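Heads up, one of the protein chains got dropped from this complex, but the rest are sitting where they should.
Going in written order, the chains are labelled A, B and C, and every chain counts its residues from 1.
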Amino acid sequence: MQLKIEVDLDYHFVEETDVLLAIEVAQLADQLLGEDLLSVAGSGPLRPIGAEDGIGRRTWMRAQGPCRISYRASLVVDRPAVAIAGLPASNLPDLPAVVVPYLWPSRYCEGDRFEAFVEKTFGSLQGGAKIEAMADWIRHEMDYVIGSSDASTTAVDAFLSRRGVCRDFAHLMATFSRAAGIPARLVSAYAWGLKPPDFHAVVEVWLDGGWHLVDPTGLAPIEGLARICVGRDATDIAFMTIFGVGTMRAQSVQVARLDG
Amino acid sequence: MQLKIEVDLDYHFVEETDVLLAIEVAQLADQLLGEDLLSVAGSGPLRPIGAEDGIGRRTWMRAQGPCRISYRASLVVDRPAVAIAGLPASNLPDLPAVVVPYLWPSRYCEGDRFEAFVEKTFGSLQGGAKIEAMADWIRHEMDYVIGSSDASTTAVDAFLSRRGVCRDFAHLMATFSRAAGIPARLVSAYAWGLKPPDFHAVVEVWLDGGWHLVDPTGLAPIEGLARICVGRDATDIAFMTIFGVGTMRAQSVQVARLDG
Amino acid sequence: MQLKIEVDLDYHFVEETDVLLAIEVAQLADQLLGEDLLSVAGSGPLRPIGAEDGIGRRTWMRAQGPCRISYRASLVVDRPAVAIAGLPASNLPDLPAVVVPYLWPSRYCEGDRFEAFVEKTFGSLQGGAKIEAMADWIRHEMDYVIGSSDASTTAVDAFLSRRGVCRDFAHLMATFSRAAGIPARLVSAYAWGLKPPDFHAVVEVWLDGGWHLVDPTGLAPIEGLARICVGRDATDIAFMTIFGVGTMRAQSVQVARLDG
Partner (left out) sequence: MQLKIEVDLDYHFVEETDVLLAIEVAQLADQLLGEDLLSVAGSGPLRPIGAEDGIGRRTWMRAQGPCRISYRASLVVDRPAVAIAGLPASNLPDLPAVVVPYLWPSRYCEGDRFEAFVEKTFGSLQGGAKIEAMADWIRHEMDYVIGSSDASTTAVDAFLSRRGVCRDFAHLMATFSRAAGIPARLVSAYAWGLKPPDFHAVVEVWLDGGWHLVDPTGLAPIEGLARICVGRDATDIAFMTIFGVGTMRAQSVQVARLDG
């Protein structure tokens, strides 16, 4: 699938403010980046850094006053559909060192508090079949309600309120998976077919020796996801982290398909 | 300082259980490992892995029944005393990619909830002086009470109860630091002079372009710490993570000084 | 049912300590108290007070050193079995003023956080049928595990851990009921047939213009409950509230049936 991505963010910062951007598409085997360009009007020089885990790029900027951020990218996503349900879980001792931390609970994914629920609800299933049952549970039991959560909402909060957005659905998915001893991480992505278009959050689970994408919202096809970066939860993958106060004035994300 | 470390752990696992050990001293510039040996009676073959961040070693084992773990190491710690108070904070855009995640809140360090307290209490100070004031606050306001917390205790819990052990003191230190925009990570260590001898948890903060050790408990000298591994909070650096049920029957940690 | 109750509590208080006891059987229409006697060796004069709500008796004592509390009572419980499932909920405007507070969330019953779960899970049912479905859910989804909770465990905690004792089962029952707009209160009681014998916690729900007993644990028959007092949650009905530090040395609760 050939995708064209256009992002325009219009912000305002009263004081000089450090901002960490994570909006650039990652160069990965299943998503071949053509060319892309991040440009910012209203900040000092951009300072690109990699990601902790080697996946994705982040860029520091220091801005004051009006600030317009523009990102353009074209890429080809060539991601074969995988039947998750048939994949076995990996043995724990086979997990690479960089995968191990995705077993742990994190700020917004309190996996340690869900072990009994997960065992009772999904304990009879194994590997990918268990993951699929978790995604089904989330789609069935949770209501997707825009505005129903905020930056402080954790998996426990969402589990109780039975409401959330993609961030919360992904947190629950990762939380359930970790509580079952299956590594899981959050993934930020551009999503072809997502309505309304926006930054999207999905999950990767570690099955059969590799990471596999799961979208517990079911709102966009896996084949049309262009990953930006990965992390333990929403904090790691936020598209913009403002170290101070900023005001959003306009924001537009467009993902167009050029082929098909 | 020349140290000799002797660890003996005596556990019992009813069922076959995967266990992740993190008890081996890390090879680092300021702690020169002589020789060391990890041996386990009662498990299958050990499977050493590195750490996600390249610091420290972890080892998987699969055990059933009685299990005796033994670790012996000798090393020279050559760590100059640093006057933390005089070190400046780094500019955020100068943070390397691998340091950035230590700004974020984690499962047991809810830095996002302490920003107002930290600003009100330490806001007039900068860099290392701010860090020292935080460590002083912790030593003064918190009671070190063995048995007063458990594996689920977070920084919020400890802040309210005003009680804890090294794990909780370190969580508070890292939480305050992150809430002030200074990266901080948990460090597990062997500590010469710690009474009673045990695994210890301390903190590293990122100041002036590098990591610097801080022990908010003040129970052992920085110069005698032999670091094992680092992470976002206690989960990352646990000396033993049991994926199932295990019973501790005896546990001994000895840190002897061979010189001086 | 004719019951004989014998309670012996053996405590020790290092310093002079105020203690509030709530262990005396309430005089109520469906439980006719014969004679009873509370006696304490090792305290100053007892100071009986009523209960806030007019149900039950509480007694202040001030003790230091060894303290033996003895309570003996005989009573006849004449409580007809009620088919809860057939009872309608009351209209809200018909609730008496003293019943209204049992709609609100309390310290250990966060009813406000369970509204979505309760609506999704029990929303198709009404009145007593809804209450019975809630009790069934609790009996089916929760494990009764002695020692799995403590005095700080809330309904949210128990809901996540899927474990608890009578206190937690009762908290969940009251929480679900309040989240559905049906008043519910905690009840402490002596329970004939409870094994092992102990103080018991159950629930009363307001249906069809009156309070009706429900025991979500199913561990003892409603017909053999001798109520002590009622309240919003476990704090209100604790059999002993110690304003300081006390050590339990022995504790015995016996409920014998004299007829039948």
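To be clear about the criterion, a contact is a pair of C-beta atoms (placed from the backbone, for glycine too) under 8 Å apart; a residue touches a chain by one contact, two chains touch by 3 or more.
Just so it is clear, the model here is predicted, and its values are computed rather than measured.
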Neighbours of the unshown chain, displayed set only, are B, C
The one of C:A29, C:A97 or C:A250 in touch with the missing chain is C:A97
Touching the hidden chain, out of B:L46, B:A85, B:A129 or B:V156, is B:V156
Checked against the full complex, the residue among C:R107, C:R139 or C:H212 that touches the missing chain is C:R107
Filtering C:G164, C:P197 or C:G231 for touch with the omitted chain leaves C:G231
For subunit B, residues touching the missing partner are 113-114, 116-117, 120, 141, 143, 156, 159-163
Subunit C residues touching the chain left out here are 18, 20, 47, 49-52, 58, 60-62, 91-93, 95-98, 100-101, 104-107, 109-110, 112-113, 151-152, 181, 231-232, 235-236, 243
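Here is the rule we use: only the chains that are shown with their structure count from here on.
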Among line, ring, star, complete and other, the chain touch graph is line
Given that subunit A and subunit B share one sequence, their CA atoms superpose after a rotation (degrees, nearest 5) of 180
When centres are defined as mean Cα positions, the distance from subunit B to subunit C in whole Å is 44
Note: subunit B sits from subunit A at a C-alpha centroid distance in Å of 29
Subunit B residues touching 2+ other chains are none
